[in-house]
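Apart from one protein chain that is not included, each protein chain of the complex appears where it belongs.
Now for chain A:
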Amino acid sequence: MSAADVVEPSAPLSRRARKWRLGRERALTGLTVAGLFLAWLLSTHYGLVNPLFLPSPAAVWTAFVRTATEGYQGSLLHEHLLASLGRVLTGYVLACAIGIPLGIVMGLSRDVKAVFDPVIEFYRPLPPLALYTLIVMWLGIGDTSKVALLFLAALPPLTISSMQAAAGVDPRFVKAARSLGAGKAQLFRHVFLPACLPGICTGMRISLGFTYTVLVAAEIVAATAGLGWMIWDASKFLISDVVIMGLFVLALTGVALDFAIRRCERALTPWRFR
């Protein structure tokens, strides 16, 4: 094989080649989804699995329609969804509002880092449920403790990535800006902040994903609505069609959230997407 035959992974593909490749990838993805669905359909249709553990697609769809129109345990599906999203987003937005500025300051000042770093590094590896027991003891079983847990889950990825981004700003940019007459405040606004944004955005994505996975844990205790609670509650009574339907809604909502945050990333750092 000559050197010319080796396709470099970074070699830019022609427009047509790229289109074809994208088409092939989409086709493979589609095939996988269709294959899994078919396996599900057939195995339930021919009674290969106990419907108590794996209900048929039709049953799950019925559960979806029923929950959306009549509700589950007194709340309609979209009410469950909104209750969950409300908690996740409250905790997440609070964590962003505090964690990002805190991380930036930690990246710029070693003293501030020395104060906050041990606290965050200590609780970060704790399993969310273990942490939750303590939070419930302190804050009670209401919504406050749930939002607090989600807040704590969201915080570390935000502070750590903001801290690293702020500490990693190329000093040549700072030098250039100062010789162009930028003062401290201008330096922060025009150089530090935009230079940190890509790192912060990555942290925001990781954080949102993680917060979302903690949701079920937060809703297990004493909730009356919420997707996580609905799934938990249904599982106690082996209502497996509602469980699977709930998982689908959780997954699709998660994908939608990730999509939304990617959109935000594009809007915030447009120079990286040219």
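Please note the rule applied: contacts are C-beta pairs under 8 Å (C-beta built on N, C-alpha and C of every residue); 3 or more make two chains touch, one makes a residue touch a chain; residues count from 1.
Operating definition for what follows: contacts and distances are computed from a predicted model.
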UniProt protein name of the chain not shown, from "L-lactate dehydrogenase complex protein LldF", "Ferritin-like domain-containing protein", "ABC transporter membrane spanning protein" or "NitT/TauT family transport system ATP-binding protein": "NitT/TauT family transport system ATP-binding protein"
Sole contact to the chain not displayed, among A:F173, A:F210 or A:F248: A:F173
Chain not shown: contacting residue from A:P57, A:G71, A:G86 or A:P194: A:P194
Residue ranges of chain A at the interface with the undisplayed chain: 170, 172-173, 175-183, 186, 190-191, 194-195, 197, 269, 271, 274
